[in-house]
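Left out: one protein chain. Kept in place: all the others.
Right, subunit A next:
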Amino acid sequence: MERFHWVQHRCRQLLEGQSVQHWYSAPNGVPDKNSQDAHCSPHRVSGKQRTVFGRHGPHQQEYETISRNYKSNVIRTTKYNLLTFIPMNLFQQFHRVANLYFLFLALLNWVPVVEAFQKEITMIPLLVVLTVIAIKDALEDYRRYLFDKKINNNAVRVFCGKQKAYTDQRWKDVQVGDFVFLSCNEIIPADIVLLYSSDPSGVCYIETANLDGETNLKQRQVVSDLLLQGVEFSPESFHSRIVCENPNNDLSRFRGYMEHSSGVRVGLHNNNLLLRSCTIRNTQTVVGIVVYAGHETKAMMNNTGPRYKRSQLEKHLNKDILWCVVLLFIMCLTAAIGHGLWLKNLKDPVFQVDEEMSPALAGFCVFWTMIIVLQVLIPISLYVSIEIVKLGQIYFIHNDLALYNEQLDSRILCRALNITEELGQIQYLFSDKTGTLTENKMVFCRCSIYGVEYPHEENAHRLKMYEEEKTEAAVCSMTLKSGYSVKSLSCRSLGCNRSSVSLNTLNTESEEEEDQLFGKRTSAFCSRMAKEVVPDPELVKKLNWLSCPVLPLSEGSPGTPSSLELTYIIDFFLALAICNSVVVSSPSQPQNVVPEAGTPLRSLEEIKLMFQHFSFSPFSALTTISPPQIKSSPGSRQFTHGKTNSFTFSTPPSSTTVGSESGQESSLETSNLKLHLSARRERGDIGQLDSRETEGDISKTKINPDMAKQDVEGLTREMDNDDELVYEAECPDEEALVHAARAYRCTLRGRSADSLLVDLPGIGPLVIQLLHILPFDSNRKMMSVVVRHPVTGQVVVYTKGADSVVMGLAETPTCAEQAQEIHTHIRKQSQKHLDSYAREGLRTLCIAKKVLEEEEYEVWLKRHLLAESSIENREELILESAQRLETNLTLLGTTGIVDRLQEEVPETIEALQRAGIKIWVLTGDKQETAINIAYSCKILCPNDQLLTANCGSKDVCAAILEELKLEVQRCEDSLTRITSKKNCGNSFLCTVASFILVIDGQTLDWALQEDLKSDFLELSRRCKAVICCRSTPLQKSQVVHLIGKELGVITLAVGDGANDVSMIQMADVGIGISGQEGMQAVMSSDFAISRFKHLSKLLLVHGHWCYSRLANMILYFIYKNVMFVNLLFWYQFFCGFSGSVMTNAWVLIIFNLLFTSIPPLIYGVLDQNMSADLLMGLPELYQATQTSQVYVPCMFWITVLDAFYQSLVCFFVPYFALAGSDAGELTLGSPINASALFIILLHQVLESHTLTWIHVLVLVLSGGSYFGFVLLLSVFCVTCNPPTNPVGVETLQMSQPLFYFVCALTTVTALIPRVLFRALHNTLNPSAVLKLAPMDKVNSEKYHERMQRWNLSHSKVKRLPLGADNPGLEPSTASEVS
């Protein structure tokens, strides 16, 4: 049933799509893409706003007047109703030029002088098409009607004015302004502004799976100041007015404000809006007011039709159809002239019926008659057939087991239905890196804090072990200890640099090993891995210094961290834990609320004391007002916040529980969240009070450093015992970081809209007041949280972001020299670590913080609130506001996160490259990371020559491109010399040593400019692969556009994230990977797969098949039509070009419509010119379809010529056999038709590469139906078909041996050339299969041999230690090409 629905859905899409699709489509056939793009432009909505009042509030009258124009919540997705169905459907259908053409022919037949057949007969094709489509439409519409009905009748509790209570109503009765009461797990009936949530912090969680497929919970918030109004929200007392924008389809934007009766305005934004068709989760009850209903909801407005892209083949086809039109015109003209001349030479013949007509006029009429007679020549039905065939192909793609992902239980999703054959012609593949080539399942790997690197060797080891024991996978980014570094690492300062480095020195595993091992690899790696991080002992030791607050006064002992370093470490982990948008839930605690902060492990007093002890640490180092203390030395004990200089220490009384306990931060009001919430206004004051209070004395103790080891164990033990917290993050990096922080016992326990509950080592739960979250955006490349520190009351900004940005913003405090020194040291070290992380292929992030002065914060807050409540330009203002905040950051540390390659990526890439597809990697990552990943997934081979283009200005860029081009030229020349000498016809080996261009975002900007474009293209065209790093989404799409347009090639873009959307939409074929980063990429793609490896089967097998099937089918269709129509044309020479036909008109019309229409469809869906295994095993075969070998212009003409020949044979053999005899018209037509049928069907057999029982069945049925039909006609049709009477013709014919002799001779003679051609072609010029099969063996053997030798010689390098910050491993540029 599901499948049936799917097919129906596809059909509907197909049909809907068709109404605006083809060259013969309506004038409004604007590509769908434009309309999609239009979504993105923010100003689609008119400036008008909508005002909403509560329906049962005091504003009854205003409500009536205003809401009249608002749509109700009834949805009607049906296109027709009973009355309008026929006219509307006809109207829709006549938008298609194909139908108009049929209609034109039918009408033409009504002109008496032109009339070729009876009027009814020419109506048949039109009627058949219209009826079939109308029936499909009706069924589909009915299904939608039922679905609508079901939806509309869902029940929901709505506030009823009369009963003053929430009553059950149907969805369709919900109006704008209604108050809706929803419980957990209910589906939201309309777009609702959240007014009340049972959650004490006014938060509500929704799942948007119905909308975009994302299953993680999203947090929504009650309109900000309603919380204060009271405990229970009552609709009657709702007097506010809501002003918001008019309905639009931007899911991520909602702007407006709520004006209370007092005149106070509160900004509304996306966070307050619950969207229709989402589900309430983790929140008991929710009340909201409907602002958009029915078709005006964002969900409904986002319901767009299927994407339409016109394929290359179709464009090509249109050209050929034009040739058919020309052919038709010539034929008709020939007939017209012939008829004129024929008439001129006749004098008053007895068979001339209309004597009064002049020859010229008669010729003119014949022209039109002939257009009707020869109408079949224009294969309009081909378009319908192509669509059907593509549906069939998609059905098989959809059902392919190889494209099914067991883990996710997801199949390939085909969203575009009409570009299947483009999959077979891809020449350029643009791939995102993260989530596409890699798993996008992040595992925290290493970090560096305070300029000190913590390699987490055990963790790394464990990661490795995990792999080894589980899969023994030989290659992953971890083992790629990339001993090389490209010279241009620090080129930024030089302005420009380039280098070409041979990658020979790269460590790699042997090919064979990999090949063996990858087969076994499973992807079950992740979830556990991501959660479990083995802490670095060094770091744990340092943390313990802190937790057992023996203040490291005795700095003399090595390994003792300075207190400044400790503060860094604590801030670092705190930032990891809270600077994110992770939603926490635990199985034991389904309600996603911040748990009441449990009783702290010790009394409040103790905490206070402890805090006092540490009060200096998190802040002092960063506060600009306390520089003098840092002056002394990193080891100095003298911190101040105010006047405190001494430390107090309190020995933990219950230190046995979890090692030693201590806290670096504390809150005075952890015990009661409610208090905290209600008191939030006064928080600032309290905070200040706190800080003043806590400026007490601090004492110190010593701690046994030996405890560190035990602590690690203790930590892990604790982790095991820890109740299961489930983190749901929008981006996997965040999850990895939170888990990492948790490994160091800095656990994020809960989150509410304005507070965070964090477990800190030794203290237990701690509430941190969350002031703002400045979410991640791709312009800033960072995210921040603004929190008020519970103790000091200071406003602290924790920022996490891309190193390039954060390093730029992290400024040295303009204060004391010493501090500056420290900071510069930290930055230098961190940069070094970042570089080494990047070289290892780790994703790097920088963590920074900033302490805000109270006044500073006030100023910022004011402007930020203003920005938030503005309706116009809200996004821009908020961005600006965020940028204002994120300056002068203090760098805390950096993290390196491993992102493993997806399984079988290298194999896939290698296969695609062998298939002649050029692969570009477009990533936002660092150059080193990108190169490393590129290497590990075999985009780079050891022999490849790396061309790097980094530069700072346009002129330099031009020079570089020029130089690189020359170099490539030189190498190519030498290569060709070598190959010509060796005379190696072995193309595969020769391409092994090729060029890889690495270009960074800035340089790419220059290169994409108008004047350098051609150079860039020229250069990139000669490279096997191009890696663009640090590229923005815009650049990605620009690159795709440039290559696709300028080189005229077919491009494929694959990506998984929102940043790939533009690229995916730009490419000819966009593929989305449904992965960790939501569904945007999938929603904008043509095909959505779940794994990168699926690409190889999709392209190499399905693409190849689809293309060759379609190309062959099109050729066959054209052949069939030309062949059949020519039979009629030849007859014109014997009937005075009068437009008469030798067949029964019924047979003539139905011949194409029924008897010969199904076999090509089957052929188009099922034919396999090569087996799937062969195609997968020999990716080189892909090049045949890639370069359109099947469907080249000469093939079209050969086909047409063959058709001409066959029609000549098919007409003239019966002609000569019957010439001069007493044969009637139909008697001549009978053998001609029969043999035409045989020829056409057998031609199909010759052309198809596989014949299954389905083929045979269809062929037999087709042939049988023809004979059945004509026999029935000749028996029963006495007066049914007036002008040409078929009675007795076929029965008589088929009882005569002559008929069979003629048919046999005709069929054989017509097919001989085709058979001969095929046989000779296959023998003299064996196809790629036959050619490549033996060669491949030699190739792979040689290759493996070479690789083995190479591996032996380089095995030394492999054993070198991880060269993280060892620049000595730089390969020499001298060894360019081996």
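Structural remarks
Everything that follows uses one rule, which is that a residue touches a chain if its C-beta (ideal position, glycine included) is under 8 Å from a C-beta of that chain, and two chains touch if they have at least 3 such contacts; residues count from 1.
Methods note: contacts and distances are computed from a predicted model.
One chain of this complex is left out of the view, and of "Cell cycle control protein", "Serine/threonine-protein phosphatase 2A 55 kDa regulatory subunit B", "Gap junction protein" or "Ferredoxin-thioredoxin reductase catalytic chain, chloroplastic", the protein name its UniProt record gives is "Cell cycle control protein". When the full complex is taken into account, the listed residue touching the unshown chain is A:Ser410, out of A:Gln49, A:Thr78, A:Asn270 or A:Ser410. Only one of A:Asn249, A:Ser1140, A:Gln1183 or A:Ser1265 touches the chain withheld from this view, namely A:Ser1140. Touching the missing chain, out of A:Asn69, A:Gln163, A:Ser252 or A:Thr1323, is residue A:Thr1323.
Considering A:Gln49, A:Asn270 or A:Gln352, the position touching the chain not shown turns out to be A:Gln352 (whole complex).
Residue A:Leu1174 is the one among A:Leu1174, A:Leu1208, A:Leu1261 or A:Met1294 that touches the chain missing from this view. Residues of subunit A in touch with the missing chain: 2, 116, 185, 187, 209-210, 279, 346-354, 369, 396, 398-401, 404, 406, 409-411, 1134-1136, 1138-1140, 1142, 1166, 1168, 1170-1172, 1174, 1213, 1215-1229, 1245-1246, 1248-1254, 1278-1279, 1282-1285, 1287-1288, 1291-1292, 1296-1298, 1301-1302, 1305, 1308-1309, 1312, 1315-1316, 1318-1320, 1322-1324, 1326, 1329-1330, 1333-1334.
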